[in-house]
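Right, one structure below, let's go through it.
Only one protein chain is missing from this complex, and each of the others stays in its spot.
The block that comes next holds chain A.
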């Protein structure tokens, strides 16, 4: 066993918070450490990653930070490809301190420029021979790693009826959902996305709520696992972050705010249902924004219209940042749902 594994193992393990008697949140300090460590461990075992290897990845979020921690501790060179709009200076400094190389691309449309980032990754693969791309979007290791979360939830909760989580790469929700459903075949899986993310059929556009959703479709999003999809606007998610902080002492980021809000609504509308909610991030990166009243009050229409419950929709279309909608996905593929949308 590597001497680092014990600490990283703890760091990737969420603390569980009882949001009600039948609603448990898995509050992660740094969720992406779980897939990052698993993918690197597997690649080391298979010999794909050798000592001193060059790791590359496209990420604007905590997967990059997780890789940077592991790469520094294990002596790998790391290059992260990101977008300018998604990199704040503090985050950049932390990555630099860990020795990670960051390539931040222009992002004029504000959609994260995922297409440009993937092109950059392919250029890196050509120029750096022996580089290893962790491929969080497509690698099986991403979703496979979440068996540890499923195991932890099973030990803590026993029978689980419903799993709620955000979708970005699809790894956490589809992985945890796959493993929980293997044990509990009746498990209901509820996905949380945001307006103008393409994952569940919205046209791409500028997203205010970050850390979930995507402008491209990763292979790790497996739509046919999903029973119900929620599109959460940024404002209800931000509001719920404040509530989680005040009521439970949980200082969580906006993706956690979004999933916990959906979990709470399902819990209220389905008494007795045993629900687990994945809460992927802490609030520290958002202290100057989501937790700052001055920043919030400058948002368009802030406080004017913030949904406290979702509206059921039959037509898939984006709304405003104060809106919250949901749709019965019924374990269909994206193509199936899009086809029936056209027919309606």
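Please note the rule applied: contacts are C-beta pairs under 8 Å (C-beta built on N, C-alpha and C of every residue); 3 or more make two chains touch, one makes a residue touch a chain; residues count from 1.
Going forward, contacts and distances are computed from a predicted model.
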Chain excluded from display, named as in UniProt, from "ABC transporter permease", "Beta-ketoacyl synthase-like N-terminal domain-containing protein", "Monovalent cation/H(+) antiporter subunit G" or "Kinase": "Kinase"
Contact residue for the chain not shown (choose from A:140, A:227 or A:336): A:140
Option from A:123, A:159 or A:284 whose C-beta touches the chain left out: A:159
Among A:37, A:117, A:148 or A:286, residue touching the chain not depicted: A:148
Residue of A:8, A:133 or A:184 touching the missing chain in the full complex: A:184
Those residues of chain A which, in the complete complex, touch the missing chain: 1-2, 5, 42, 140, 144, 147-148, 150-152, 154-155, 158-159, 178-180, 182-184
